[in-house]
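Shown below is the structure under consideration.
A protein chain is absent from this complex, but the other protein chains hold their places.
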Amino acid sequence: MLRVDHLKKTYGEGNDAVEAIGDLDFEVQEKEFVCVVGPSGCGKTTLLKCMSGLLPPTGGEARLHDQRIDGPPELMALVFQEYSRSLFPWMTVRQNVAFPLRRKRLDKAEGRELVESAVRSVDLTGFLDRYPWELSGGMQQRVAIARALAYQPEIMLMDEPFASVDAQTRADLEDLILEVRREYGVTVVFVTHDIDESVYLGDRIVVLTPAPTTVQEVLEVELPEPRDQVETKELQEFARLRAHVYRSIKRKQPAAETEQEPARA
Amino acid sequence: MTARQERWLARGLEVTVPILVLVLWGVLSAGSETYYFPPLTDILTTFKDTWVFERVGSDVVPSLERMAAGYGIAVVVAVGAGLLLGLSPRARRAAAPIVEFLRAIPPPALLPFAILVIGVGSSMKIFIIAFVCLWPILLNTIDGVTSVDPTLRETTRVYGISPRDRMRRVMLPAASPQIFAGMRTSLSLALILMVISEMVASTNGIGYFVLQSQRTFAIPEMWSGILLLGILGYTLNGAFVLIERRVLRWHRGARASALS
Partner (left out) sequence: MATLARSARRPAPRLRVPDALLPWLSVLGVLVLFDVLPRIGVLPENHFPPISKTLGTLADQFTTESFWKAVGNTLQGWALGLGIAAALAIPLGIVIGSSRLLYRATRGVIEFLRPIPSVALIPLAILIYGTGLKSKVFLASFAAFWQLIVATLYGVQDVDPVATDTARSFGFSRIQRLFRVTLPSAIPYIATGVRIASAVSLILTVTAELVIGSSGLGRSINVARSGGDEQLMYALIIATGILGLALNTIFVLAERRVLHWHPSHRPGETAA
């Protein structure tokens, strides 16, 4: 459904040129949860901006349903890391979630229902008429997720969405995102630098190299569903995957017995 | 002195000192024989006779109307132009030297020009008030729009917010703290220009009244006019602060939560 085809991005020109993305190539299937993980400063955010049409790539392209992305597609929602800066502080939770729906020209009751069910699925029903800054960081990020869900995208891109919240909140938000993904049947591309998080959440993991970024490897995650913060993380397979990704990021040769899959090009 | 005592003392001083100043003025001027500084009681009596409500219709209302019209025009034009210029770096570059020059002209220097071109009626006063109030609001609006958080801009792009909504519901509120700061500066300018323009060429208005009283040596009347202008400036400023607090409640809340 989403295809990243030999995508390249260079900032600046001439001698000042910085090559952020060398050559990226991978694909995301319908209803899949793909985690993109890589060392810090490896151009993850650049990749996400190119995929969402916010930034034109210097070479190659990203395609959604075989259509080149050259501006934000209507079927896509994006959740930023900086929740406090991506929510509109002058709007209440309800207004924030409803705001993107204005382009969809729904009738009143329908729009209201979309907003309220999205807010319900992130457990914030009691806070509909509060302002974002009256909420904690984790709750603000849930508002941003609700806003993305109410928009009814086919695919949701998330840029390190849980990087700025505390550990306990983070675990809760991870389970929440798995739940709403099932409920809404949405495809998710989840960018993170946290290896545990990528293994816990993903159906598949795309491991990136440092800049200029290419795909180091793509891993299938075959952990039982539904995932559980305690039980899943106790599994041997979880530990093995985690170690594998860790070595992969550190550019160590992966252990010989792992089923290494070449990047799907 | 404990911190608690100090706080109470501070609070007490805050209330008593202004009252003391007023009483002092009253006492010192009580038996005043000086022609230019009549007793405070005389000024207050004249104030009551003149402004409650004898000259309200003939002078206060026209003054306030001119001010409101000029200020209103300035706000609408400046915010509109500021939003457009804020969104286009090239337009901003092109407009910069002209804006810088026009705003550097000391406003009263434009009065003779306005009198020449528009005449001495109310529209001249409205024009000059609007022209002068324009710049602080314009520059602040541009500043506000250009400093809108990039994440917020990207959010509106990702969700395909229409240009109209982006202007009215994102850029305008996001820039509103700066816009209000500019509007506050302009409010005091509006009052000043109202007074000057009425002093230079008018047949009514508070500014006219004050200068005319001085020319006819009606000293207590002159003082009562000065007092009225003071009260007016203070009240307008106070009312503005109240409105600003209400409209920008979200801004104070957001900033407070960002700092904690």
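The letters A and B name the chains in turn, as written, and every chain counts its residues from 1.
FYI, a contact is a pair of C-beta atoms (placed from the backbone, for glycine too) under 8 Å apart; a residue touches a chain by one contact, two chains touch by 3 or more.
The structure displayed is predicted, hence computed values, not measured ones.
Chemist: Check the options B:43, B:60, B:79 or B:111 and report the residue that touches the missing chain.
Modeler: B:111
Chemist: Which positions on subunit B touch the chain that was left off?
Modeler: Per the touch rule, subunit B residues meeting the hidden chain are 6, 9-11, 13-15, 17-18, 21, 36, 89-90, 93-98, 100-102, 104-113, 115-117, 147, 188, 191-192, 195-196, 199-200, 207, 210-211, 213-214, 219, 222, 225-226, 229-230, 233-234, 236-237.
We adopt the following convention: only the chains that are shown with their structure count from here on.
Chemist: CA centre of subunit A versus CA centre of subunit B: separation in Å?
Modeler: Going by mean C-alpha positions, subunit A sits 49 Å from subunit B.
Chemist: Spell out the residues on subunit A that touch subunit B in their complex, using ranges where they run on.
Modeler: 49, 52, 54, 71-72, 74, 76-78, 80, 82, 84-86, 88-90, 99-100, 102-103, 131-134, 147, 151
Chemist: So in the complex, the part of subunit B that touches subunit A is made up of which residues?
Modeler: Counting only subunit B, the residues touching subunit A are 149, 151-152, 154-155, 157-162, 165, 169-170, 173-174, 176, 250-251, 253-254, 256-258.
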